[in-house]
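Note that this complex is displayed minus one protein chain, with the remaining chains in position.
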Amino acid sequence: MAHHAPAASDHFDETDPHGHSKHGQHESHVIVGPFILRTILVVLLLFTALTVGIAQLEIAIQNWFGIYLPWWVNVVGAMSIATIKSILVMAYFMQLKYDNPINTVAMLFCFFALGLFLLFTGLDLFTRDKIYDYKAGPVVAGGTGAGVVSAGGKPIVEASKDRFLVKLAEPDVREAMITVNALRHEVHELGKLGTDAARQAAAVISARADYLSDLKTIIVKQIEPGELARSAKHLRDRAAELRAGAASPAADLLEKAAQHVAGVNLAEAAASYSIDATFATLASFAHGDHGQHAHSGEAASTSDRSRPRAGLTDALEVFGPAAAKPQGGH
Amino acid sequence: MSGHSEHHGSYLERKGGMIATIWDWATTVDHKKIGVMYLFAILFMFFLGGMAAIAVRMELWEPVRQAADGSFTGQLFRPADAVSMSEGNNFYNRLFTLHGAIMVFMVIVPSIPASLGNFLLPLMLGAKDVAFPRLNLLSWYIYVFGSIFAVCSIILGGVDTGWTFYTPYSTTTDADHIKVVLMVLGAFILGFSSILTGLNFIVTVHKLRAPGMGWFDMPLFIWAIYSSAIIQVLATPVIGITLLLLVFERVFRIGIFDPALGGDPVLYQHFFWFYSHPVVYVMILPGMGVISDVLAVQSHKRIFGYRAIAFSSLGIAAVSFIVWGHHMFTSMSELASAVFSALTFLVAIPTAVKVFNWIATLYKGSITINTPMLYALIFLFLFSIGGLTGLPLGTLSTDLHLHDSYFVVAHFHYVMMGGTIIALMAGIHHWWPKMFGRMYNETGGMIGAIVVFIGFNITFLTQFLLGTQGMPRRYASYFDEYTSLHQLSTIGSWVLLAGFLIHLFVFLASFASGKKAPPNPWGGLTLEWVATSPPIEHNFEHEPLVKHGPYDFDTVVPPHWDPKDYPIPEAQAGGRPAVAHSPDRNA
Amino acid sequence: MSSIPSQNASKPLWARYTHASHFRTAAEEFDACKLGFWLFLTTEVLLFGGIFCAYFIFRTLYPGAWKEGSQLLDWRFGGLNTAVLLISSYTMAASIYCFQKGYTRRAQWNLIITLICGAAFLFIKLAYEYIPKWSVGKRPGALFDYPFAADPHLPLWWSVYYSGTAIHAAHVIIGMVLIARVLYRSYKGHYGPTHYTMVEITGLYWHLVDLIWIFLFPLLYLIH
Partner (left out) sequence: MTVHEHTTNPAALTLAEGFFHRMFFQRAPGTANAVATDDMYMWLWWFCLAWFVFLMGLLGFFVIRYRRRPGKIAQTSTSHNTPLEIAWTVIPTLFLVYIFFKGFWGYMDKVVSPGHAIEMNITGVKWNWSLQYPNGAESTYTTRLGAKEIPVFYMPAETPIRLRMISQDVMHALWVPDFRIKQDVLPNRYTTFWFQANAPSGDKVHPMNDLEAKGSKAPFIAELAGVPYEDHIIYCAEYCGDEHSEMAAVIRVVSDDAFARWLDVIANPTDKSPVELGEIVWKLKCASCHSIDGSRNTGPTWKNIFNTNRRFTDGSSAVADEEYIRNSILYPARQVVEGYPNNMPLIPLRERQLEGVIAFIKSLSDDPLVRASVLAPPAEQKKEEGQDAPQ
């Protein structure tokens, strides 16, 4: 269908002096037309949608109907679609269909070698328990942690949880979290006012709250010493601006937020926004207490498909919706 | 195609002054020059690795043990300030790693394909060059670049991981990363050189055979190079990713192979040996190809079972991908061990077929005993020992005893050195006149070969016994009961060194005052003997046309030979072409 | 190649191209280049084979970690990137078609779109996946510092994820460099209906990048 080399030749007749004498050059060249290419693109995009759809559908029927399909449905489905897609790309985009068959042979050899690699590696690793079952499993799930400085001789996931709990207990982290909760409260109050200035002020406070509550601020880097002061100053400046524009209720609330950030009345704020519950929830997640029943013993089993993230999100919502934002990447 | 070449001088002809000549060689795309540059680089690396081997053997002269008073004696290469056993041992560990890494990655893997292969493949196919000459030059520079990485690591103090870089030792030893990372990256880069060379050869064989040369008209050397090129292309990328992951592991501690982070060290062994076992056949197959050609030419005899040898090369290449597990019988699951053991025995079959065919080739031949032929016979002797001692290693019950002992050390030296290096020596002597246009001193060469043979056997036969008696490999010190065998082995290594020094002298003498070589000193029928010695820049004056098989000695008079001096058997001569097609003679 | 007939000097470079002297015909050269490059592609597939093997082994050994890990990725970004790469693959193929037909300008635009898609892929990867994840401690191996993991083998998942996608991203960058080179040379007039080997080779490389992603996407984002 795409073999129209002779037709193409009259196009470049005048530019190629060897056009007729050296037909051999064009025999191996194949022109795959735009129609085929576009069709293939559309098919590929459809298949992409299909494979996503199947995966989402599976989750949906689990969540809605409680039907759990065996694990291989998901794997076989996704991989067969990927295989079809890759065959299409190779056959048309890469023109393997029209090419010298030796290229196809080379590719087949390659996949064959890859298959042997997977097969025989798996043959060892998956049959370790054939004689003594204790030879199969890892001695310490997640690794021994030996020699890992940051882990101090613990599995790395455990060590990371420990570090988090230590960090939660630090006064400035605690202070930041209380502040954020207080700020959220101010945003809520501003929402009730309903004026433009209030909305503006709410946006400013929200942005600060988002910034301070960002999980990475708490988990990864320590809050810098000047950070809270800078935030307070920022809020005060905005409050002054608003006051200049004669929007005093919103400005008052901004001022109050600035006070929160500056650390005034924190104890009161902590008491009124049940911050300790937030800590308890976060700590329990880090400990894996919530994960326990979801993963009880056999996280692998197909019957257990509840999503641990849902519970975690709930916990973080107490803390503030922004906190849930960065993780999961959306 | 214009078909003309500007001048007809030999490829070795100097282009102007010193600087111009060096520039000409450094930027050449001529496969012959690249092949020769590889040859000298590899011989230099062989010298480095060999010196490390001599040092290793010297170190093992005495069964160093720390004495009760804390002092210790006899450790020859101990740093002057070393105060503890472990520092002394550490030096030995870096030494054997150096020896292994240089010999494997920089000598044996590229040895025959990159030097002789580069030089001969286009000549034997009747082509002007390999398919991608610039790529060929690139792989040479990648080789140099990778070697520099490795040498840098040595200069910085060397690594003590062993050439296998087993995790988690390689990812946790040696507090500063840079040395291990440099060595691993060096091996990674060298892999690309290997891949590109192999790829180049495959395409050349497919596309650039001279008119009239079918697949079964190719010399067996080409078949062997082709088979090993397939392995190079399919296996080397896996070591690429393995070493890359090892670098990640080392620098970021990503933990795929690190048990401290939940990874699996045996998985690393699978990754590693998926490449490193097939690569054993990258090392030995070209050697087998050299032997096939040398045996046939030097006994002036049609090779026995051409197709069997050709297909056994492909067969070995295919089976080589599914036997890697026999390096891990002591760490794999029992089922996998059994399967890999069974598959390992498969590889013995095509190898045995080759040996039988070679011996059958000698039958009723007219055997010239000269240096290449002597080396070919030495190859058969040593390689047979290497192959047969593979049986107790492939057998599960005996392997559990012999694994990681000196028996293994001896076995793979018989195969790698007794096979590949000996075949390389055979090939260098066989094609020396073609490469450099000069003959070497035959007596000197034969004496060298015999000394090497004797030295080799003294060095490594003793190690079989050490292994069965229970001497583990990679030991810096040992029990007194092994002393005499170790000392014998060390003495053998000196004899071996002496043999190679004789060869060095013979080669230098050949450059200085060798006789000018005729185009076809041994009476070969393959196309490289049609070209002049040394060949001209584009190999042939005219594109050769192939009218006979590579080993039709009983029907064809070799090119450049006087038919009077070379009567062909009456029975076969009737009605067949009596003179090889030799364009420059006919023209 | 060294001696170009003077009467051809007015013609574009591609029309003046003669094959290298060790080949018999240009067709043979083209064929050889393609075979050579396909062999190179096999090595690339096997290079990624190591990652696929690690994935295969650890997914079977620790399915809980893989399930949790895939849920921590957002299929929308993966899907978007898949679409971006597929479109770029199409424009790459279309560009070859345009060169074959002599529509140089259109071919160049196709190459530019391909480049933009490549850049978009990297941007999405970096801005929406790597940076947000890395900064909350979802990192490989010993760097892992995310306190809410349920499965103890989660760091392994991130190791496979980062090494696989990082090596793939490196290939995207190499592919973009190759495409930029082809684009530059096409402005110089190197490619036209009788000579476009390098465009085709570059295209093959770019399609391979796509091919790898076609497998990485479901493996990382969809299989749970």
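Order as written gives the chain letters A, B and C; numbering starts at 1 within each chain.
FYI, contacts are C-beta pairs under 8 Å (C-beta built on N, C-alpha and C of every residue); 3 or more make two chains touch, one makes a residue touch a chain.
Only a predicted model underlies this, so the values are computations on that prediction, with no experimental measurement involved.
K.L.:
Please work out which displayed chains the absent chain touches and list them by label.
P.N.:
The chain that is not shown is in contact with A, B.
K.L.:
Which one, B:265, B:444 or B:521, makes contact with the chain that was left out?
P.N.:
In the complete complex, the chain left out is touched by residue B:265.
K.L.:
Taking the entire complex into account, which one of A:115, A:153 or A:191 touches the absent chain?
P.N.:
Within the whole complex, the residue contacting the unshown chain is A:153.
K.L.:
Would you indicate which residue among A:84, A:102, A:116 or A:136 is in contact with the undisplayed chain?
P.N.:
Checking the options A:84, A:102, A:116 or A:136, the one contacting the hidden chain is A:136.
K.L.:
Of the listed residues B:352, B:495, B:509 or B:545, which contacts the missing chain in the full complex?
P.N.:
Of the candidates B:352, B:495, B:509 or B:545, B:352 is in touch with the missing chain.
K.L.:
Per the definition of touch given earlier, which of B:123, B:202, B:247 or B:380 contacts the omitted chain?
P.N.:
B:380
K.L.:
For chain A, enumerate the residues touching the unshown chain of the complex.
P.N.:
Chain A touches the missing chain through residues 128, 131-132, 134-140, 143-144, 146-149, 151-153.
K.L.:
Where does chain B touch the missing chain, residue by residue?
P.N.:
65-70, 72, 83-87, 89-90, 93, 160, 162, 166, 168-169, 172-175, 259-260, 262-266, 299-308, 330-331, 334, 337-338, 341-342, 345-346, 348-349, 352-353, 355-357, 359-360, 362-369, 377, 380-381, 384-385, 388-389, 391-392, 394-401, 403-405, 465, 468-470, 472-479, 481, 553-554, 566-569, 571-572
FYI, only the chains that are shown with their structure count from here on.
K.L.:
Give, as an integer number of Å, the spacing between the C-alpha centres of chain C and chain A.
P.N.:
Centre separation, chain A to chain C: 22 Å.
K.L.:
So how far apart, in whole Å, are chain B and chain C when each is placed at the average of its C-alpha atoms?
P.N.:
35
K.L.:
Let me have the rounded angstrom distance from the C-alpha centre of chain A over to the C-alpha centre of chain B, please.
P.N.:
49
K.L.:
Show the residues in chain B shared as contacts by 2 or more other chains, in ascending order.
P.N.:
As it turns out, chain B has residues touching two or more other chains at 206, 234-235, 238, 253, 255, 258, 261-264, 267, 270-271.
K.L.:
Counting only residues that touch at least 2 other chains, which ones in chain C make the list?
P.N.:
Touching at least two other chains: 25, 31, 35, 39, 42, 45-46, 49, 53, 57, 61-62, 141-142, 152-153, 155.
K.L.:
What part of chain B is in contact with chain C in the complex they form?
P.N.:
1-2, 122, 127-129, 131-133, 135, 195, 199-200, 202-203, 206-208, 233-238, 240-242, 244-245, 248-249, 252-256, 258, 261-264, 267, 270-271, 538
K.L.:
For a test of understanding, state which residues of chain A touch chain C in their complex under the given definition.
P.N.:
8, 11-12, 15-18, 22, 24-29, 31-34, 37-38, 40-41, 44-45, 48-49, 51-52, 55-56, 59, 71, 74-75, 78-79, 81-82, 85-86, 89-90, 92-94, 99-100, 102-103, 106-107, 109-111, 113-114, 117-118, 121-122, 125-126, 141-143, 148, 150-151, 155-158, 160-161, 163-165, 215-216, 219-220, 285-286, 288, 291, 294-295, 299-300, 307-309, 312, 326-330
K.L.:
Name, in rising order, each residue of chain B that touches chain A in their complex.
P.N.:
That would be residues 172, 206, 230, 234-235, 238, 253, 255, 258-264, 266-267, 270-271, 274, 321-322, 324-325, 328, 332-336, 339-340 of chain B.
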